[in-house]
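Note that one protein chain is taken out, while the other chains of the complex remain in position.
The chains carry the letters A, B and C, assigned in the order they are written, with residues numbered from 1 in each.
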Amino acid sequence: MGRIGERFESLGAKNEKTLIVYLTAGDPSLTVTKELIFGLEKAGVDILEIGVPFSDPTADGPVIQAASQRALKTGTTLQGVLDLVADIRQSSQIPILLFGYFNPIFTYGVGKFAKAAQKAGVDGVLVVDLPQEEAQELRIHTDAVGLDFISLVAPTTGKIRLKNIVRNATGFLYYISITGATGTAAPKIDDIARDVSKIRKLTKMPIVVGFGISNAAQAKEIAALADGIVIGSAIVKLIDENRNSSELINIISDYTREIKEALALQRYIVK
Amino acid sequence: MGRIGERFESLGAKNEKTLIVYLTAGDPSLTVTKELIFGLEKAGVDILEIGVPFSDPTADGPVIQAASQRALKTGTTLQGVLDLVADIRQSSQIPILLFGYFNPIFTYGVGKFAKAAQKAGVDGVLVVDLPQEEAQELRIHTDAVGLDFISLVAPTTGKIRLKNIVRNATGFLYYISITGATGTAAPKIDDIARDVSKIRKLTKMPIVVGFGISNAAQAKEIAALADGIVIGSAIVKLIDENRNSSELINIISDYTREIKEALALQRYIVK
Amino acid sequence: MKTLPDENGHFGIFGGRYAAETLMTALLELEEAYGKAQNDKSFAREFDWYRREYAGRPTPLYFARRMTKALAGAKIYLKREDLNHTGSHKINNTLGQALLARRMGKKKVIAETGAGQHGVATATVAALFGMECKIFMGEEDIRRQAPNVFRMKILGAEVVPVKSGTATLKDAMNEAMRYWVGSVRDTFYIIGTTAGPHPYPMMVRNFQSVIGKEIKKQLNKMEGRNPDVLLACVGGGSNAMGTFYAFRNEREVAMFGVEAAGRGLNTTEHSASINGGTVGILHGNKTYLLQDKHGQVRDAYSIAAGLDYPGVGPEHAYFAATKRATYVAVTDAEAVEAFSFLSRREGIIPALESAHAIAYAMKIAPQMKKNKILVICLSGRGDKDAQTIIETNAL
Partner (left out) sequence: MKTLPDENGHFGIFGGRYAAETLMTALLELEEAYGKAQNDKSFAREFDWYRREYAGRPTPLYFARRMTKALAGAKIYLKREDLNHTGSHKINNTLGQALLARRMGKKKVIAETGAGQHGVATATVAALFGMECKIFMGEEDIRRQAPNVFRMKILGAEVVPVKSGTATLKDAMNEAMRYWVGSVRDTFYIIGTTAGPHPYPMMVRNFQSVIGKEIKKQLNKMEGRNPDVLLACVGGGSNAMGTFYAFRNEREVAMFGVEAAGRGLNTTEHSASINGGTVGILHGNKTYLLQDKHGQVRDAYSIAAGLDYPGVGPEHAYFAATKRATYVAVTDAEAVEAFSFLSRREGIIPALESAHAIAYAMKIAPQMKKNKILVICLSGRGDKDAQTIIETNAL
């Protein structure tokens, strides 16, 4: 079991929900990303989802699109992100997931990538445009080096398909809480409750919910239905709004801490 | 025989060439047209060709088009032109030919027109867009009241057609000296010589040449080949250029006199 | 019905050959050449080949299901002249005349144009047959119909701006005739509608009559019978006469020609020569004209540049006088509404000219029984009218 699984296990043992935070590597620069990551870790984030910028992020809403564009403009590359992870690993054991699109990985070379990622200290990958039909191309390499390959489940995912996804899943299941690109709508609690319980019937694997969660109240409410949640666009937006502020790290940390605390309170609530 | 035939006869007897001058009635106004006509008569013009303005003068070049437009703008109508002729007849016996397009006449009423024209003292009509194929519609009325119906012969008129035209002609034959709208090109002497002699072989009727003659030298040269010439666009242009001059009548008279004198000299030249 | 026109080009009291003597020989030669071509199977073969292989004929007779449903009356078919090469019925005629010009050994052609559709169709056949081409167009129309001006230039034609009069179609035709008077020996004048001196109205009608012939054949195949009503817009009248002609002797087929009522028949701003004009002579023929009481031709007006003409083909005048066809008129506003209606109901953007026919169909179809068949000539596509529609703020 890798860092991701361990984290879910230890939090689960405490009946605590997992907080995953997404940020785009290189926005506003890799140096700041590194500082942000340390800040987030201190603020209590459980798993980091580091976005590898891509020129054509077709599953992302305007906030993450813009972040990717900014990151690319400052020269961020997949190699740069791997180097960043390696650098972080010098002083931190926080579980790290790379989140992105297939083309930069394909161009890097799938085999080479898996090895380099593992060596840098990456724990898992989530490739938005690699559904199970195409996943083998990368998985034969990531599985070989023990990287988790995180699968997405959408509200539109059918029954049979869901079974297959669950069967092949590693790490955790990522349930997309809206039918839409990242950050483009507010999740509906009832739908999430229904879908998560469907998934739950099929597997004991951790289930996290992401896409569109933007504040502590939402986070609390949704986390109650699953094993964890992902905050993405909300953080990216906050980073952008405060890019020139000397307080950037504090602002992000405070925001994150608030959410983490909201989640932590949940363990005292009877489900 | 009407005034037109008599004029050709008397000039022919003196071996003198006929000078026909065209002007657009109502340009710049019917009052000025009347003064111009008296001036022209004094300057020695033999036959007057009075243009009845039409909105769509498709056989006229830019100079006469513009004159027609001006005349229409000042409210000139066919009735106005007939009244003008009647007015002139109070004091003058100069042969008068109306020149124009069929529609104003048709709208006036062909029978009514013929009678009114005859009564006003018009001697002949020349309708540009009434070739022999359509001429009967008007001729049954103009013939009935003894108006000359002047026929055009073009450089493009074929042999058989020419014979027919000549057979039905009254007054004189009007040979168009250019293949083009009025005033749009300079006539070619050799072509005129050839064509006029062709016509001459078919008839004893007077032949005049018009379209594009603009100065005394040309007039003399062309008149030598025929029984007379028509000056049109050149006069209309001169009227327009001097419309605001108190010397207008003198200028037009002088110009005309010069041409008339050039023609008069010809009788001393052996043909 | 006897075959018209007579040998001098008369349709009853209409038509004829009211042309300057300079042009008469050319008109007679044209008549003769056309007569020969009509009797020459190789001309028909050639013409057919170009119509089929180049222009894309036959055009479909399309059953407009959603339009029919929306109007809840007669069954509506659209004759898709908009699908012709260059986008309107005009090519049917320019192909015929250009082939004739070629037979007559003429290497230069001229034409007048208003909307630019006939100009484009002429420039097109001139390019196709390697002829020199001059298009006369009013300066005002050049402004209004810029895309078509550009197409003509791309095709290698010279566009001659006409400044006289109101600088629209009538003036362009005046100027083309003047130019022809001066160039008649080597130049063929391709007139764009069933107007002008004989033999043009007859010849253009015959070249366009393929429209009605196809309708007859197609509808008989689909419905086993003739239409009850034919509908077409009338500018000079070539698409309407092309639609009507094959049915002239079939009394059971009612025919409606739709004129442009512009800002209203009760104003002076319209182009409804039959509904709002009187008999007169213009551009070589006798017909209904918009004119004042002195026989001065009035300026026509319509939102559809191709209908913006103060006369109408003499055979339509004859059809109107003898009541073989009925002539009605629709306003700018009705045409614009119909333009939008057809675009949104059928995905077919009609030319503003054709939209006049659609507009009239919108009036009568609902009053017709469901078993009645209404065929509309969709004379052209409306791409060219984008600018005009923008200016109406109809969107």
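By our rule, a residue touches a chain if its C-beta (ideal position, glycine included) is under 8 Å from a C-beta of that chain, and two chains touch if they have at least 3 such contacts.
From a predicted model like this one, the values you see are computed outputs, not experimental measurements.
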### Task
Indicate each shown chain that the hidden chain touches within the full complex.
A, C
#### Entry: Selected from A:G2, A:G44, A:G111 or A:P155 as touching the chain missing from the view
A:P155
### Task
Among C:K107, C:K213 or C:R345, single out the residue that touches the unshown chain.
C:R345
### Query
Which one, A:E6, A:E134 or A:E247, makes contact with the chain that was left out?
A:E134
### Query
Going by the touch rule given at the top, which residues of chain A touch the chain that is not shown?
54-62, 65, 69, 72, 77-79, 101-108, 128-131, 133-134, 151-158, 161, 165, 176, 178-181, 184-185
### Query
Touching the missing chain, which residues of chain C?
52-54, 56, 59-63, 66, 80, 82-85, 87, 123-128, 130, 147, 150-151, 153-156, 339-340, 343-349, 382-383, 386, 389-390, 395
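Methods note: only the chains that are shown with their structure count from here on.
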### Message
Building nodes from the protein chains and edges from chain pairs that touch, which of line, ring, star, complete or other describes the result?
### Response
other
## Note on the structure
The chain whose C-alpha centroid lies farthest from that of chain A is chain B
### Whole-Å separation of chain centres (CA-atom averages), chain A against chain B
97
### Task
Let me have the rounded angstrom distance from the C-alpha centre of chain B over to the C-alpha centre of chain C, please.
38
